[in-house]
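With one protein chain held back, the other chains of the complex are shown just where they sit.
Now for chain A:
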């Protein structure tokens, strides 16, 4: 067994050094002839066959005579083999892990020198890549979550491999897949999310297909790609596990939608496949929509908005920062392997600087390895940009630290703001909490100064937005710093700093009111539309219109006895109301009493004062007057139709001087007429029930022939002599035409 393995290894290593002089064996050749390689290989193979023990080979130096007479000396480098047992000793594992470990042990027997091989690669390789864990046991930290992952992926075995599941627990899914079809891993960078996902997938016998942010992930391309990946077989006959890396980018909506569609389609087809009877081909079609391959999604921030929907359907696994201990262990291991002598203190410093980010620790170790002292002396320079949230920065701004000099604190804040890149939110928060802070100020000098600085801020932010001048953003941090200089005080706490942002609330309100104004304006008829500027509506027109449509009377309580001049006002009001397209609707206020409301709600546009008494008085007035205006409006509608009709008739009578029948018999006209009459009747009914006193006054007024519709029409008929005739109603020649009485009698 050992012999065989050695043979393979040896020949492999020899073969591999054709292009790499720095590899296992060193060759010294004067000049290479074209025919050399083939001969050389065969000769090596021949000569290596008799050697038996590995230890012997290690220090062996070989001189070979080639067929063409040249002489080659082969020298073996020392192996820095890491014994697997060493790694394993430090950790204890569960039963599930043991199986894997055993299978790995088997593997390691076949390829015993995997580790040394790695260490002997060129130093040009990034350690972060070089020491990326190759198997499950090498992953540092997050052991519990790793096992969770393993468990989840294991549940796919039935669907993907066709293997029975080891656990006996009852699965909800008919295909015995895990309940949630997508695994969403999130955690800080450098915690090993991607690595773990890859390793586990490989360990469980999946082919990994990765789609990351470097791929085109928008629109139909990605849909196509994902479907191919999920439904086809790979060459190795292994099922594919899709790993979608870095899904929390801002432009990932398309991709996430694809994932969601897959899950939703799967849920639907699963349901209909297993809980209903379908025809065969239909079943086949549905089966193609089933998801039989695991999907793992990876992101840094699981709470970005684009992931909202995905969160709901996926199993979420949080990766925490690896513990200091595990990171240190791993680093030590690597240091030993790379033959770096590093003190415990320095190691701790590295871990501290990189905030337990294994990847960046490795980078630091590799490239600063010889200058570690510098790092310790000046930790600031190598530090990753620290990520303080905007509100903690705002808090720091106003909290004067009395222990240090102002200069020092200023510098500290300056770097903080520069690196955080959230100056905009900080500046807005500063503005919001400007008046609640405690500070010393004589004659508003500081505040006045800030007013000018805010103008500077406005300039910068508008030039960033309008001209895309991103380079301006570096000046943006000056505003918060100025705030610090002016307003920082030891007495400021998080209570005086106002984190609440109410700008939004006003912005929403403004939008709503603009919308109302717009709707009023666009409802206007053409001539009004052109004569009223929309920009002036809210400030110049509507406040007055509001008072015009809500006339005020002396005694609002007793509106029965309206004087004739007051009635004119009412009519005018109704006309204006109609012209501006307002309608009156009933609504309930907060005390659940019925109130009358104007729609669109002009009162919200007009009323600027917040005082309740003011609003209430206006509301009361509207409530009292609106019912009457409504009645007036209906009355206007009726009389207007009659008036226009009779006017037309009158004109015709004058024009022809003959008595003619007007054949105005389009059905719609008559219907609307009937409707208006009905309306009139209803109005009367309403009057009778709710406000009967008004009805009385009206019927007293009825001598003018306006309020009682039925007699009125009769009387009008009598005076104008109108007769309604149907002319070919419903036929194609149903045209309206005027005919004389003579013609009619001669029919």
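We adopt the following convention: contacts are C-beta pairs under 8 Å (C-beta built on N, C-alpha and C of every residue); 3 or more make two chains touch, one makes a residue touch a chain; residues count from 1.
Following the convention adopted for this analysis, contacts and distances are computed from a predicted model.
Chosen from "Cell cycle checkpoint control protein", "Replication factor C", "Haloacid dehalogenase-like hydrolase domain-containing protein 2" or "Large ribosomal subunit protein mL44", the protein name that UniProt gives for the omitted chain reads "Replication factor C". The chain not shown here is touched by just one of A:459, A:490, A:587 or A:620, and that residue is A:459. Among A:137, A:584, A:606 or A:739, the one in contact with the hidden chain is A:606. When the full complex is taken into account, the listed residue touching the unshown chain is A:527, out of A:527, A:613 or A:746.
Of the listed residues A:71, A:227, A:287 or A:547, the one in contact with the hidden chain in the full complex is A:547. Contact between chain A and the absent chain runs through residues 431, 435-436, 441, 443-445, 447-448, 450-452, 454-455, 457-459, 461-462, 465, 502-503, 506-507, 509-510, 513-514, 517, 522, 525-531, 533-536, 538-541, 543-545, 547-554, 564-566, 568-569, 572-573, 575-576, 578-579, 605-610.
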